[in-house]
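Encoded as structure tokens, the structure appears first; notes follow it.
Here the complex is missing one protein chain, while the rest keep their positions.
Here is subunit A:
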Amino acid sequence: MSAIAILEKLGADPDADVRDLTNEEHAALMQKIQAFKEINAALIITEPDDSEPDEEDKPSEPSDNDDDKA
């Protein structure tokens, strides 16, 4: 099983445990995690004073049909 497949299993299966991995799997996993730590991923963010798309960000005006919404 690849390191990514192991990570997927650990995420999806509540009974999956790192301690159940073989030595080879464990080593591959640790190597992969270390590689990921060295990549400084940029994540898409929201700008505090963004003007694009300006008008479209405004909440829509409540309509008569919205009166009974929580």
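Methods note: contacts are C-beta pairs under 8 Å (C-beta built on N, C-alpha and C of every residue); 3 or more make two chains touch, one makes a residue touch a chain; residues count from 1.
One rule holds in what follows: contacts and distances are computed from a predicted model.
**Q** According to its UniProt record, what is the protein name of the omitted chain, chosen from "Zinc/manganese transport system permease protein", "Tetrapyrrole methylase domain-containing protein", "1,2-phenylacetyl-CoA epoxidase subunit B" or "Sulfate adenylyltransferase subunit 2"?
**A** From the listed options "Zinc/manganese transport system permease protein", "Tetrapyrrole methylase domain-containing protein", "1,2-phenylacetyl-CoA epoxidase subunit B" or "Sulfate adenylyltransferase subunit 2", the omitted chain resolves to "Tetrapyrrole methylase domain-containing protein".
**Q** Can you list where subunit A touches the absent chain?
**A** Where subunit A meets the chain not shown: residues 4-5, 7-12, 18, 29, 32-33, 36, 39-50, 52-53, 56-57.
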